[in-house]
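My questions will all concern the structure given below.
For this view, one protein chain was removed and the others were kept in their places.
A, B, C and D are the chain letters, set down in written order, and residue numbers restart from 1 in every chain.
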Amino acid sequence: MAQTDIVSPPAKAARSGPDWVWHAENIGSPVLFTLGLFLVWEVGCRLFNVPESILPTASATLAALWEFRVVIFDNMIVTLWTTLLGFALAIVIGLLLGVAVGWHRAVYSAVYPALIAFNSIPKVAVVPILILWFGLGTVPAILTAFLISFFPIVVNVATGLATVEPELEDVLRALGAKKLVVMTKVGIPRSLPHFFGSLKVAITLAFIGAVVAETSGASKGLGKLMLDAQAAFQVPIVFAALLVLSVLGILLYAITALIEQRFTGWAHRSQNH
Amino acid sequence: MAQTDIVSPPAKAARSGPDWVWHAENIGSPVLFTLGLFLVWEVGCRLFNVPESILPTASATLAALWEFRVVIFDNMIVTLWTTLLGFALAIVIGLLLGVAVGWHRAVYSAVYPALIAFNSIPKVAVVPILILWFGLGTVPAILTAFLISFFPIVVNVATGLATVEPELEDVLRALGAKKLVVMTKVGIPRSLPHFFGSLKVAITLAFIGAVVAETSGASKGLGKLMLDAQAAFQVPIVFAALLVLSVLGILLYAITALIEQRFTGWAHRSQNH
Amino acid sequence: EELTKVRFIHEWRFEGHVAPYLVALDKGYYKDEGLDVSIDPGTGSVDGINRIASGSYDIGQMDLNALIKYRDAADAVPIKAVLVTYNIPPFSILTIKKNGIAEPKDLEGKILGAPAADAAYSHWPIFAKLNDIDTSTVTVENVGFPVRETLLAQGQVDAVTAFISNKLAVKAAGVPDDQIVGMMMSEYGVDLFGSAVMASPSFMAEHPEAVAGFVRATIRGFRDAINDPEGAMDSVMKHNPIAKRDIELERLKLVAEECYFTDDVRENGFGHVDAGRLSRSIDQLEETFSFTNKPQASDIYTGDFLPAKNERMIQ
Amino acid sequence: MSVRKGEFAAVVGPSGCGKSTLMKLTTGLVIPQKGRIAVDGKPVTGPLDIVGMAFQNPSLLPWRRTLDNIMLPLEIVSPHAQRLRKHKAEYVARAEAMLDLVGLGGFGANYPWQLSGGMQQRANLCRALIHEPGLLMLDEPFGALDAFTREELWGVIRDLHQRKKFTVVLVTHDLREAVYLADRVFVMSARPGRVVLEREIGFERPRPIDLTYTGEFNDVVHELREKIAEARADTPPIG
Partner (left out) sequence: MSVRKGEFAAVVGPSGCGKSTLMKLTTGLVIPQKGRIAVDGKPVTGPLDIVGMAFQNPSLLPWRRTLDNIMLPLEIVSPHAQRLRKHKAEYVARAEAMLDLVGLGGFGANYPWQLSGGMQQRANLCRALIHEPGLLMLDEPFGALDAFTREELWGVIRDLHQRKKFTVVLVTHDLREAVYLADRVFVMSARPGRVVLEREIGFERPRPIDLTYTGEFNDVVHELREKIAEARADTPPIG
């Protein structure tokens, strides 16, 4: 006879697999995937006979990376520093602007179009103005990194605030909380997943901003190095620098992701994450 | 005697102000704000005697816009078309990749670092490779627009999927729905606010990508026009082109926002929106 | 009769000094040679040479020195120059009178603005060495192309490396004409050629007569542009509607005078190349560029497509 | 515990004892660390598609109107999923009839957040019923309803069960509800929840609502109540 048997009372439920699965997925797969990419790069270059002046092979790039490690490292420090400052600025201002935009419909209507307009402009066009105002040196690069990366933060924070469930806000409003308090106690925590999502985009943009600015006027930095290398027909160095940029991007992303996990663990409780 | 009086039964609650407030906020404020920006631009340039070769006045820019409207318009059409194609590609691939990344932890671990690495690379460095492979025409510009703009979409869709409340997924899982169905019926609709947020960032980036690619090799487009104008000391034309880019950015954003309203109205029910 | 298609790329965008090609095109000189030529603007020699190498273009005008460096790579496509148009390269140092730089030596202790990708800057070490400049005392700032002249005008840098025609940009940045100083590197011992028409090896092999025809028609274009710069502006304006006519005219005249129509050309005809000078220039490049695979003059240039001297005289 | 096919089982127990978790285990939403669960003779290893579940928390999808929320199972469970597109009108009519049945006629076009708590709960119930599941799991489906609406819905469930003969597992806090509706009542103890009592309810079906006012009925309710109180006495009381 068909029947529904339920033996033993509900125990603590198991949602995740054993340890080795976790390791395979979190360490194995990215390593394998990355190795795969390098292989494709190397084989592709050799197979299609891509000229070194356009895309050097992976091995040539790694060789250049090793040979010029000192120069590359020196310049990397400069770019990293510039990027981090610009990124920090972008977080602060992006968060403030996002909250302002999410605060009131009028601010939203007034500021948003201007922000979008500004962001449709290639930052390369803005760098010269910055250089003329702030002189050569690192300030224009920091500002470019900031200018290019704050917008995703604004948009995501504003979206997050706009989509807060009013029921949660009501909990605070019922206590007579002022709008600022509602914002800090509900709006902002609730928007943190959006915010951290935007940081992943922003950090990569900040790198691009710093490098682009360095190519238009700086005496150090990976952007400058890449131009020099290009002019000296040392294309493998250009790609070695790009590789370094990628690795930096991943590192900063990983740090961001760690902080994200710490702050938005509550939101990431789906089964597959 | 102090007491709590409740007269008349609960009627439909009023959450928004009268009509003219809406109009003032939605049309008045952006117009005023934009006019203000132009004024600051004009006065600032005159006051600080900014050389025209760096930043022409607003009036000179508008004059150039009018004088060269035909050339600018012709090139604009090219850039707009390029951008739209790249953006469309970014939406499709970004959505697919975002779903794939949100689908399984292993995909996430494997693909995400590579995506971030790729996105930390300035796209200017990639354009020559694209041109080499796809020739000069519009393909490299379309691809650049795509490459620069798909990442925010991936990140936001993945974040949206990762933060879906498991309770909502359970509704479908309880019906024996396969993962794909859970994804399409719950994951994706629930992530739409994240998705649309990313489109706002992506559309501005797509413009930047198209223009940057055009400056590296194209026979038409606003990027090419801006380079020509810069070289011909017609800096006001450069800024007229930037102005056009801004307006295009706003227009495309507005269209995106309309579609967003249509699809994610349910999520935007906070009081101030 | 069927016209032969020729895809041509110029190293730069359509400014006044590109007029010879545009004139030749507009006046039908290429058609006269049985050619159907398309002319595209470019974004510099490094990109341009790569595009010829990849087969996107058949012929181009690019910097000969960039070609020499390019050919050093083991996998380089054997592109060869067939007509040297810049008898003297436009590489120079620009400064302003009040900065007190009259001689190369005066650059010591000053700030030199130089875009890292600038072709002129790539020859700065040769220039410095030949003129005994102590480079450790010169501060080189990487300045982007768009701000180079403005920074010079603002005084943030004391001198810049540039093409001689960039004098016009310094003028546009507000420095009066008579205050601008242009130091041609060629006058201080940098003995290089400038840009040249170069063709892909496959095109040279398949259409040798088309290459010769292209060279002949181009020389006619140069002759016309040098003799009638005003008239040549019609072609420039046609192909670049946002250009300012008077500025481009000035640019053409300046480049023609300094680079195209030199004493050597006056005497030996347009496109004259002295094999010894070319060899010496490769040696000179070795000062700054470590060859692994040093090309010979004959690898770089061939005079096979050049018409007779009397056809190459400008006046 | 074990429930027979076609049986109406009720589960009662103190708050937090694991009733909702039990429901999730049975439907395969959660996989047990120890113990065994079988439905239809087969062990449960993942979600089952013959189940209709009304969660304790209504969990209506906020981007769908009430009607679309209710029709959700039809889009997923066969054979409806295959038939839905062709027979759209027929299914919409069915959903609307369903809404009428629970007193939500005319609210189909409202979004879930435009409904009151009790209305959401009723919509939730409709969603569990619409695809006529073989096994119906109801987690406190009437908690937010007033006594009269509740009694009317008792009738609805009772009649449906009578007609369709599906298996029902009902979690409730209302002993009268359990006794009136169920064939068997399981009583669970406080955390960690175990079944401490199992009581067959013998009243003949169909049961009229007046049954609940009979002494016989009240005796059963009181008997259960006392047994639960006894069981509670073994565990420390709250407060």
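Here is the rule we go by: contacts are C-beta pairs under 8 Å (C-beta built on N, C-alpha and C of every residue); 3 or more make two chains touch, one makes a residue touch a chain.
The model shown is predicted, which means the values in this text are computed figures rather than measured ones.
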**Item:** Touching the absent chain when the full complex is considered, from A:65, A:88, A:139 or A:181
**Value:** A:181
**Message:** With the missing chain put back, one of A:94, A:189, A:221 or A:249 would touch it. Which one?
**Reply:** A:189
**Complete:** Considering the complete complex, of D:37, D:175 or D:220, the missing chain is touched by D:175
**Message:** Just checking the interface: what residues of chain D touch the absent partner chain?
**Reply:** 12-16, 18-21, 56-57, 100-103, 115-119, 122, 140, 143-150, 152, 155-156, 173-175, 225, 228-229, 232, 237-239
**Request:** Name, in rising order, the residues on chain A that touch the hidden chain in the full complex.
**Result:** 167-168, 170-177, 181, 185-186, 189-190, 192, 264, 266-267, 269
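The working rule: only the chains that are shown with their structure count from here on.
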**Complete:** Averaging C-alpha coordinates per chain, one finds the centres of chain A and chain B separated by a number of Å equal to 17
**Request:** Quick one: report the Å distance separating chain A from chain D, using the average Cα coordinate of each chain.
**Result:** 47
**Fill in**
Multi-chain touching residues of chain C, meaning two or more other chains, are 50, 54, 146-147, 150
**Sequence positions of chain D contacting 2 or more other chains** = 24, 113
